[in-house]
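Pasting a structure below so you can have a look.
Only one protein chain is missing; all other protein chains are in place.
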Amino acid sequence: MNLEFNEDQIDALREFMNVSIGAATANLANLLDAFGTMHIPKIEICNSSELSQKIESTIDIGSMYYATKQLFTGKFGGECMFIISEESARNLGRHLYNATTPSRDDISDAVIELTNILTSTIVSRLTQELDTQVQFFVPSSQFIDAHSIVNSEDVADYSKIIIISTILDFKDQKINGNIYILTKDEAIKSLKILIDKKIEEIYG
Amino acid sequence: MKILIVDDSKIGRMSVIKSLKIVKPDAELFQAANGLEAVEIFKEEKPHVVFLDLTMPVMDGYEALKHIMSIDKEAQVIVVSADIQSEAKLRVLVAGAKNMYPKPINDEKMLQIFEQDLLL
Partner (left out) sequence: MEIKYPDVLLDSLENGHMIIDDKFIVSYWNRWLAINTQISKEEIIGKKLDEFYPNINYKVLYRKIKTALLINTPSFYDTNSNVKFIPMNRNKVTTSSLMLMQQQVTISPYIACENKVMVSIYDISELFEAKLSLKKEIEKVNKLNDKLEADQEIIDRNIMMMRTSFDGVIIDVSTFFCQFFEFKKDFILGKNISTFKQDGGFSATYKELWETIRNKKCWSGELKLKTYKGEEKWVQSRITPILDIDGEVLEFSAVYHDITNEKLLEELYITDPLTKLYNRAHFDEVVNFIVKHQRKTDTDFVLVITDIDHFKSINDTYGHQIGDEALVSVANTLKDSLREDDLIARWGGEEFVIMLKNVTLDEAKTIIEKVRASVEKNKINGTINATASFGITKYILGEDIKKTFKRVDDALYEAKKSGRNRAVLK
């Protein structure tokens, strides 16, 4: 099966992800008791080797980041990654823990919680539509520089990777981060089938 | 009846149009892919109803809503968005929208919109 998406398919996938991210944003808004500004999600289909460069191009290379990765497995399996700058993460920790100087552990816990909510909401919605189930694994967080977030040599060798990314943006709390949903071959196929079904429903 | 549908996503617009064809089959439909286009068309065509998305490039829904309301304070705007935060709803209602619905809109909701929300 061809893993490329045409314009209508990309449009439909973006719209579908937009709705999922809307649900995730609402859940986070609930947790943080704050209002999140939504941004248009970006859909990119690339080769494994391009992944690190794609991610580095969306963030400030000079900063340190909390990079949290969460695995989900099943028919629709992949990885959700949440990247938040040190400062934003500190603001998040401060906000969530009600502390002026949250500890590294507090911050780490806060970003993990955020990632978990994001992943769970977005992926659950997808899998609900796909009529399949996934298992979520414990997110793990690392405090690293921009270059170390994705090590090109470590990226699994899939023919295609789909990157669905958007910005999490809580302006008043000065919390913002990048969300990436990474998935590959098999899952891209299921996504494509789902999208075609949606297109069929709407366009008739 | 003139109806303007504003969404950067084609499938987003089509989904609204699909229900409109059932609920208002005779309406004359206009489409805009961002807030700026929407404001232009609104000035020109004076549509009776506007279905407005929020997250859009060039000019977002909040901004477009403000412009539309300043052109015509009686404008009938329904916001249809992926944003389901109650705060978002509060903001658009304060700005003058008649109501806000989460995406996607189905026929039943469309009917409800025309029966309950809009003053036509």
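For clarity, chains are labelled A and B in written order, and residue numbers in each chain start from 1.
Heads up, the rule we're going with is that contacts are C-beta pairs under 8 Å (C-beta built on N, C-alpha and C of every residue); 3 or more make two chains touch, one makes a residue touch a chain.
No experiment lies behind these values; they were computed from the predicted model shown.
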Fill in the blank from the handout: Shown chains in contact with the undisplayed one are A
Handout entry: Touch criterion as defined above, residue of A:6, A:30, A:47 or A:148 at the omitted chain
Key = A:30
Problem - Of A:109, A:129 or A:201, the residue in touch with the unshown chain - result: A:109
Handout entry: Candidate in contact with the missing chain, chosen from A:21, A:67, A:89 or A:117
Key = A:117
Handout entry: Where the missing chain touches chain A, by residue
Key = 27, 30-31, 96-97, 105, 108-109, 112-113, 116-117, 120-121, 124, 136, 138-141
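The rule is short, and it goes like this: only the chains that are shown with their structure count from here on.
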Practice task
Name, in rising order, each residue of chain A that touches chain B in their complex.
Solution key: 8, 11-12, 14-15, 18-19, 21-23, 25-26, 29, 35-36, 38-40, 198-199, 202-204
Exercise for the section: Within their complex, state which residues of chain B touch chain A. Expected result: 8-12, 14-15, 18, 54-57, 81-85, 87-88, 102-104
